[in-house]
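For reference, the structure I am asking about is given below.
For this depiction, one protein chain was excluded, whereas all remaining protein chains were kept in their positions.
Up next is chain A:
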Amino acid sequence: MLEAQNISYAHRKFSILENIDVTVNNGELLVIVGPNGAGKSTLLSMLANELTNKEDLIFFKKKTFHDWDCKELAHSKAKFSQNNSHDIPLTVNDVAMMGRYPYFNSVPQKQDEEAVIKALEETDMASMRQRDYNSLSGGEKQRVHLARVLAQLDNNVAQKLVFLDEPLNNLDVLHQHRILQTIKNFTQKGNTAVMVLHDLNLAAQFADRVMLLKKGKIVAHDVPGTVFTKEIISRVYNFPCTICTNPVNQNPLIIFGT
């Protein structure tokens, strides 16, 4: 699905990523975790084709991004960014409709309207469709952009790929779980998701595989049960922790500060 070998990135001589190999399989939900400055967002940007580095080759469905047609690529790949613009003088519906821009030329078709409404319902924003985007709270804006990304990938293309950079910032517990469940359902249909998260317990609950980064290097990349061990986590985060089994869903439960 997505393959990248030996990725490195440096910003003004400061190395941010060093020799990273990533392979993401079909239907996999990969969560990237790590302390601040580990290079999580940079790695996600590189995988999503935002930072073009000629030497590093990233293959999406066996083709480099360069070989893809940009409209066609927009039908099978989308990204949710961390720094969404706070000033977009449009309605919520207009912003979510941008996700459908790769599908219509001038006027949105019926299926575009339907996809937008469905996506807004998914993120619980449908009741605010006609509100001004600029009048929303931070978490609500975030949910509009999530709806936009969902609407963008609402099509019949098989094996789609979505990147999400800290999608849960500013969201309350209900919406955190709803969004993650939506992404989980998306991957269960044969699609793939790569996500940066800070909450290790949510990562343990939803991820198929977890990649733990520190200072631009991979510390561990495996199923949650193998990555989330007491010595790895306390060493990487430089903070004591205890790991037990979550009594509800049997996933690892990380408790810091003990």
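Note that a residue touches a chain if its C-beta (ideal position, glycine included) is under 8 Å from a C-beta of that chain, and two chains touch if they have at least 3 such contacts; residues count from 1.
Keep in mind that, in the parts below, contacts and distances are computed from a predicted model.
Asks: UniProt protein name for the omitted subunit, picking from "Fe-S cluster assembly protein NifU", "Iron ABC transporter permease", "Stage III sporulation protein AB" or "Formate dehydrogenase subunit alpha"?
Replies: For the chain missing from the view, the UniProt record says "Iron ABC transporter permease".
Asks: May I ask which residue of A:I7, A:I58 or A:A78 touches the chain that does not appear here?
Replies: In the full complex, the listed residue that touches the missing chain is A:A78.
Asks: Touching residues of chain A against the unshown chain: what are they?
Replies: 45, 48, 50, 70-75, 77-79, 81, 83-85, 87-91, 94-95, 98-99, 101-102, 106-108, 132, 145, 152
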